[in-house]
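Every protein chain except one is present and positioned as in the full complex.
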Amino acid sequence: MTAMAPKDLFASPDPIAWCPGCGNFGILNALKRALVELELRPEDVLMVSGIGQAAKLPHYLRCNMFNGLHGRTLPVATGAKIANPVLVVIADGGDGDGYAEGGNHFIHAMRRNLDMTYLVHNNQIYGLTKGQASPTTDRDMVTGTTPEGNVLGPEKPLALAVASECGFAARGFSGNMDHLVELIKKAVRHEGFSFVEILQPCVSFNKVNTFDWYKKRVYVLDEASYDPTDRTAAFEKALEWGDRIPLGVIYRSERRTYEDLRGLKGAPPLKDRTLDKEKLAAVFEEFF
Amino acid sequence: MTAMAPKDLFASPDPIAWCPGCGNFGILNALKRALVELELRPEDVLMVSGIGQAAKLPHYLRCNMFNGLHGRTLPVATGAKIANPVLVVIADGGDGDGYAEGGNHFIHAMRRNLDMTYLVHNNQIYGLTKGQASPTTDRDMVTGTTPEGNVLGPEKPLALAVASECGFAARGFSGNMDHLVELIKKAVRHEGFSFVEILQPCVSFNKVNTFDWYKKRVYVLDEASYDPTDRTAAFEKALEWGDRIPLGVIYRSERRTYEDLRGLKGAPPLKDRTLDKEKLAAVFEEFF
Amino acid sequence: MSAKKDSPGVCDLSIRIGGEAGQGMNSIGSLLGKAFVRQGLHVFINHDVMSRIRGGHNFTQIRIGDRPVNGPSARVDILVCLDKNTLDLYKDSAEGLVIYDDGKVQGDAPAGKRFLPLPMEKIAEEAGGSARMANTVASGALAALTGLPLEPLSELLGEVFSGKGDQVVRANRECALRGYERMKDKRESLPACGLPPSDQAGPQRMLFTGSEAMALGALAANVRFYSAYPMSPATAIMEYLATKEKEFGIVVEQAEDEIAAVNMAIGAFFSGARAMTGTSGGGLALMVEGISLAGMTETPLVVVDCQRPAPATGFPTRTEQADLLYVTHCAHGEFPRAVLAPGNAEQAFRLIGKAFYLAEKYQTPVFVLGDQHLNDSSWTTEPFVMDSLFREPQSLISAQALKDMAPYGYARYEITDTGVSPRLLPGTTGQVLYADSDEHTVEGHITESAEIRKAMVEKRLRKLAGMRAEMAGPAIFPGAGAGSYLVCWGSTLGAVDETVRGLRAEGADWGYIHFSELYPLVEEPIPRDIAGKARLVAVENNALGQLCRLLRMETGLDIGTRVLKYDGRSFTPAELRRRLEGLKGAE
Partner (left out) sequence: MSAKKDSPGVCDLSIRIGGEAGQGMNSIGSLLGKAFVRQGLHVFINHDVMSRIRGGHNFTQIRIGDRPVNGPSARVDILVCLDKNTLDLYKDSAEGLVIYDDGKVQGDAPAGKRFLPLPMEKIAEEAGGSARMANTVASGALAALTGLPLEPLSELLGEVFSGKGDQVVRANRECALRGYERMKDKRESLPACGLPPSDQAGPQRMLFTGSEAMALGALAANVRFYSAYPMSPATAIMEYLATKEKEFGIVVEQAEDEIAAVNMAIGAFFSGARAMTGTSGGGLALMVEGISLAGMTETPLVVVDCQRPAPATGFPTRTEQADLLYVTHCAHGEFPRAVLAPGNAEQAFRLIGKAFYLAEKYQTPVFVLGDQHLNDSSWTTEPFVMDSLFREPQSLISAQALKDMAPYGYARYEITDTGVSPRLLPGTTGQVLYADSDEHTVEGHITESAEIRKAMVEKRLRKLAGMRAEMAGPAIFPGAGAGSYLVCWGSTLGAVDETVRGLRAEGADWGYIHFSELYPLVEEPIPRDIAGKARLVAVENNALGQLCRLLRMETGLDIGTRVLKYDGRSFTPAELRRRLEGLKGAE
């Protein structure tokens, strides 16, 4: 195989279809950098995504990809990871994909605690379908489906994560590249389910939560003073949204992974196992 | 109409199909008493349920009923209530129905905050399908689908409720009738979405979390000392599960209801509104 | 380059505006389209759009005729290139006039008389607007070229931008004026199109998209509740209805997913409010269980499926008719349903009304099939007659029956000859109702009885006969007696109609048979005297010939010759014509 410069290793020839200025570019670049710095190769990584602008991301990376249905990112990732735990599985999608259509899987994937990473590009809007309210759309915002303003307040996915004892729950910002790269690296390294919500300006359909809006509000949690293993404190921090929005690891806890609990860790991947005919014959005996 | 003794008013002729000793009897009786004490009439009440042992309950009451699909209790209740806010809507189902199949609706119904009540009979098992693990099944329990013991710990629905800012989140026990009656009454009276999780022994398929098991652990929160409006405290209380299990209102908050925010409160129900042909003609004008 | 090639002797003009997503091609379309309609002409507008928000290549095509136009033309008389990419794509193949922004083409400006440079962005900026108003400059230029007077355009700009303040209106008008001025001496480049003099009021007609037609149809049917989850191409129905919430006292609820959407609609209809949901095939997949629930609980339900190329995510912004067999057979078990498939916006409006009528009368789900071509295109339509729109609630229990009933004596699933049981709404004094998704007794309680099961299955399926009797057969043009017929359904109507009229004008003995009410099919969907004698050629926007399969299943009739298209685009008459000629050769 020809050697490639690390930064090109994850480059994909597929032309990017995002709007100029979209926050997704920052996420794509951060992810590329993180993968390189994690010293992974394209074939080591499987990205599973749903449908939406965010969910197009894996096309723009060289790595294995399963770009499935809107909202069904996590179940596909779950099946793929169980079948081959050697893969570094990263699930990826938008706020509509993950919190609306995929809301049930989000809760249950956190319970299941497979060793994978879930990135949610939270632009607080449905981008690909041209601007309808998402579960994280701010109150009063006018969107295609809320012409009089959104009557609901934004859901707090990170609070749901703390409530679901998600072992690694964090927030990044597409405009804070270095921090985001480190966050993604930590998330991938975390053994268990890691959830990173990434604030992502949508220049076309979210004229409220713009780059500047986020920039003015976000602050990076001080690792010296903030203890993400304190669940109660994490819950409070997860609710913080408004004038100040925390970035960083909000919650951490050590939980045994699904792979560990189900004896998959270290064992040959399901995909490589073959039928033991003797055993099958023995089972047949039960029916005589 | 013939006058009926209040206690018979909500009696249904449908024969009950639950196992003798099932905790559901206690819930049925508590609900009947609560409805009588709330001075409601059968036609005022609409019970919407899913599928499961719990979800059979509305058949055993005289009141309006929509017994729909497994897991889809809350969306039907939502549509029915929006169309006719005059109805007292009570959604009812099991833990599998509400937290597994219906998990997404649970989260989003709490956000939406319609003025209705949701009762979940939590027997920590799938009863009707003969004993498979539910999201609330305790760790290590052997069930039909976990013959080696459940590797996952129980979900904390009340913590999800606090994270979702559910205006009224409470826990009752089918074996603590008087308390449960009061809880249901409070829940129905609460203006907004009220969620009551009811611990319910399943004598046929849950041999771990029995009546005695619950009885030994439950305690009623002291209303004088416990403040359910403190969200952080409520979150901690919602996580409490093990040797001691709190009963009572875990969390309360005042939020404007959906009906209020959408202008349905006090207005004629959708079902009674008729087409204004003048307005329609005016709209047609836009297209000339 | 003749504007009259396809249909000799009449005006038929096609304008294509190409550019990147986000350059406002569709605004030009609606603006000019409306202006032409107001001049008494017929307009059809369609869009070719990629599933992206900025960049790429999209176009909007406006077709203008003095006779009804119900589909795009393959010919383009005027091409407007808002970006360089559009010019590059078409400059060698374009036959008509080409307007391009010479500000965007450095050096290699195309040569030839028909290439008309127009620095649209620069003009827009000079006119006090922004580069984004280049599309208004183009509108002015197009008005000039087509002989459309400036006044109606200016007026429309006022209407459209009134909400954005005087400044915006003024800038846009200035843009249009400058575009107009720059092109008005090029008028002669194009043959006259029979545009009436501007002072003569043409007949009043309406222009709307299929989605608008469906939304209006729902309003006219007294819809009160619309729950959905956004999905192209159905989102436009929801967004339009959302803008009418206050005015009409309706509620549009964006559900967390399609499962919630359909179950909410069922809940609302159960409570007594006319309710509807809309989605595309993938969202419909999530509604399948809910649809069976409506069938079993006998709750009325109207479901719009705006088809798009599938399976899975497919082509989100393109068109196909591949959900026919899916909606006629989806969901476990057997229960009655109806399937309607409008051929144009007028039918879309009307059939939504019929869907509500059938759903409520027969207490069962009714599907309306749209598609991206039908829903996103704009269609010119004769004004509606208001009186025929609204129908009274159907199959509710009568006041008298209620009065005679013992307290709490109502039985929801009374067995009747028609299969329809008088419906009670929750909240009725002295009565309650039990609606059940399990097999149930007449009272609505769970049963295990074989006899009751049999009776209930038969009761539910009896409704099919009632619905069948209310279904319209296909439209047969020009009636029986032609030698050959194209057989089609739904949104292929426009292309088929035009093709057949063209063939007939040339003396060919063709007709067509168009189905807009597909299930349950009328007794003899293709009359014996046609089926037995004429040659039948199916035209479908799918790969498997789904109408053919349905007809064969229902009637045994086998239409072996099929012209199928499944590349995500709708038929144009020219293409259809070519394909028919190909058929002849092949046989």
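The letters A, B and C name the chains in turn, as written, and every chain counts its residues from 1.
One rule holds for everything that comes next: a contact is a pair of C-beta atoms (placed from the backbone, for glycine too) under 8 Å apart; a residue touches a chain by one contact, two chains touch by 3 or more.
A quick note: this is a predicted structure, and the numbers were derived from the prediction, not measured.
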- Could you list, sorted by label, every displayed chain in contact with the chain left out? A, B, C
- Message: Please identify which residue in C:132, C:453 or C:578 touches the non-displayed chain.
- Response: C:453
- Query: For the full complex, which residue in C:147, C:249, C:295 or C:474 touches the chain that was left out?
  - Reply: C:295
- Quickly run down the residues of chain B that touch the omitted chain. 17-20, 51, 53, 68-71, 96, 100-101, 103, 126-130, 132-133, 135, 144-148, 204-205
- Query: Given the full complex, what residues of chain C touch the hidden partner chain?
  - Reply: 50-51, 56, 259, 280-282, 284-286, 288-289, 292-293, 295-297, 307, 309-316, 318, 320, 322-323, 325-326, 328-335, 437-439, 446, 448, 450-451, 453-454, 457-458, 461, 542-544, 549-550, 552-553, 556, 558, 566-569
- On chain A, the omitted chain is touched by residues 1-2, 14, 17, 42-44, 46, 48, 51, 56, 58-59, 62-69, 72, 74-84, 86-87, 104-105, 107-108, 262-264, 267, 269-277, 279-281, 283-284, 287-288
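As a working rule, only the chains that are shown with their structure count from here on.
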- So, what's the distance in Å between the C-alpha centres of chain C and chain B? 41
- Note on the structure: CA centroids of chain A and chain B: separation to the nearest Å works out as 31
- Among the residues of chain B, which are close enough to touch at least two other chains? 104, 107-108, 262
- Note on the structure: Expected list for chain C, residues touching two or more other chains, is 246, 256-257
